[in-house]
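What you see is the complex with one protein chain gone and the rest in place.
On to chain A.
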Amino acid sequence: MAFEALTGVNGDLITISWMASKGANQTEHYLKEEVGGIVFFAFPPSFSAEDLFATANTSPFGEIKMKRNQFPCMRSIGNNVNATVNEAFLKNLEVIIGPRTSFYASVQSAVEREQQIVFTGHSLGGATAILATVWYLETYFIRNPNVPEPRCVTFGAPLVGDYIFKHALGRENWSRFFVNFVTRFDIVPRIMLARKASIEKILPHVLGQLDPRRASIQESDQIITEFYTTVMRDTYTVASKAVCQLIGNGEAFLETLSSFLELSPYRPVGTFVFSTQKRLVVVNNSDAILQMLLYTCQSNDEQELSLIPFLSIRDHHGYEELVQSIGIKLLNHLDLHNPPLDGENSIGSALNDLGMSTRGRQCIHAALEAEKQRVENQKNIETKRDKIVERLTWIVEKYKPKCQTHKNGYYDCFKDSKEDNDFKANVTRVELAGIFDEVLGLVKKGQLPDGFEGSGGWINLATQYRRLIEPLDISNYYRHLKNEDTGPYMLHGRPSRYIYAQRGYDSARAHLARPAVGFYFFGPPRAGPFRPAGKIHMSKPAPQSPAGFKRVGFSFAGNPQTRKPATGLPAYIRDPQWACPLGPLIYGQKIQCPSPPRHGPLGQSPRAIGPLDTSRYEHRILKPKGMIAEDVFWNKVNDLNLGLQQEIQENLKISGSKCGSCFWAEVEELKGKPYEEVEVRVKTLQGMLERWIGDGEVDDKEIFLEGSTFRKWWNTLPDNHILHSPLYLRGRLMDETRAT
């Protein structure tokens, strides 16, 4: 059925969801139904004001930021902002998943049996269903590839989260799991667009009217009319602002005006199904849905207009009828291919049925056009990928080897800039900066599809870029002594394109556990005689193998000549389109692996450089708990036992040790300073170095070269320090000395 193709749910599933939602009215927390192997969790609605606006919450829309450790994916990666949701709804979820109910255990057992779950609810129960689905996605779905896709079906649910909430679900490709039914005038899906202050007083009365257990509603209830007008006025403000932003152009006045406005942050999420007498209109575009929430709730018929306040309450109880009529109604899909402005097509008549005015259609059109533009923007960027790859390849295959013959790596060659190649590298550096800044500008302004941020290909490319080119930017920075004007590179000098790229990389590692989403290897190529291909040792099983890690992906150095993985493990490339252009890497393999393999110290035994490193294993467990790079960094620093935590934090405030590609910036900062002053920083740097090399963040073929700034600086350190420095470091520095 077309409906299933559009929404991901079929008529039966909707009917059962509705029955369960209705049944949940009688329960305190949730109702569980199992039909045909699918488990339905339905949540009861509430009609008390404190379940809409949390009592202690002082924000104008009862909102709160989601916690990163509980919902690590619910954020904007690039801009590094967590999603915002309604606090009352979130609290309700917390009660349900808490120890007072059996919900958690029920979900757990469904997960263990690999059963599909549908979360559902009517009214505020729908809001709970949405958050429960997000919780399920974060807790089970991303961590275990065997967990089936959930569904979330809501009926007349209020909006739950903000733009970032919507963006994050889009990025993870999770929006498709949510289907929301809305009868034309139902006020509840619009309530969260109003300011708490403007509706607070009359809210209890209105909720009383909305409660199906109460007496029937009157047609001429002045408070209801007032409520409707207030909600619609605020909806108007939100929707008009959204349209102005979609169209763009002349934002300065809008910006000035905005600091005087209190606008609801909430946005629609997932698929919306609007229903009229004869039709169902399916919409996925969040911006378009927002406009529809406004324009479908109006009328040009005076008589109907006066009835709308009443209808806005009555329609909240129209879902039984809607569900029953799904099979017999006409179906329309509103998207880019069925634009709303083409006169007499079926979508046109559907919008007529919904009472959409010309202005309303223009607004929807603007929303769809903006989506089209985002897709265009991405296409436009995609065309530049070849150029990026070509430039990076040149650096890896030509520039770096050439520099290495001078016995000082490309970092130092670039700093001296004596040869043509150095200038060519400089042009390359500036060209790439231009491309990545352009991408960054689009990311910052949200002018790319939601999925872009999560697309492995770009994260991979940006990581390659960061690792290869950031050293050149640092080199350039210190070559021109910009540190004397603007301070250390890490303080004000680091371009945001690298900061964003790093965040993308850190967040991607959080997803390594789920091959279905796709994961990618980020290391630089490991060609050359240094790294013999070899086997991964899997002799000792780890003490414990956490649940859900049965099948994991990882990457490792293969044989540079044959480009084959060196082990006989069943491995295959997930997405050849993204195959690493830079070297003999096979990445993205999926393997059956009972436990993480052990690997010997660097340089001694063949090693895995994929997520199966023990270090990576730790990441994988940390990250889904919301560990960000910063936390991982401080954890590592604590392991180094350098002294008082507070002192150390002060010392490392602007340290380049926070990111491997800033290694050179830290060396530059340390080299002019007396050892006593920077002891903690020196030790941190060397403490980080081994993992960086393992991760591919720092190229060990470069830094140990005779003429490298690092090596020269290292030799100036006090003997006592060198004597107590890690074995591998002394080993490497001595090896190279012997070799030369």
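Going forward, contacts are C-beta pairs under 8 Å (C-beta built on N, C-alpha and C of every residue); 3 or more make two chains touch, one makes a residue touch a chain; residues count from 1.
The rule we apply is simple: contacts and distances are computed from a predicted model.
The complex appears with one chain absent; UniProt names that chain "Fungal lipase-like domain" among the candidates "Ubiquilin-4", "adenine phosphoribosyltransferase", "Fungal lipase-like domain" or "Mitochondrial import receptor subunit TOM22 homolog". Contact with the omitted chain, checked across A:T27, A:N80 or A:T229, is made by A:T229.
Of the options A:A5, A:A105, A:I223 or A:L261, the residue whose C-beta touches the omitted chain is A:L261. Of the listed residues A:Q70, A:N426, A:Q447 or A:S496, the one in contact with the hidden chain in the full complex is A:N426. Residue in contact with the omitted chain (choice from A:S357, A:N380, A:Q645 or A:N715): A:S357. Against the chain not displayed here, chain A makes contact via residues 229, 232-234, 236-237, 240-241, 243-244, 247, 249-250, 252-257, 259-262, 298-300, 305, 341, 355, 357-359, 362-363, 365-366, 417, 420, 423-424, 426-427, 429-431, 433-434, 437, 481, 484.
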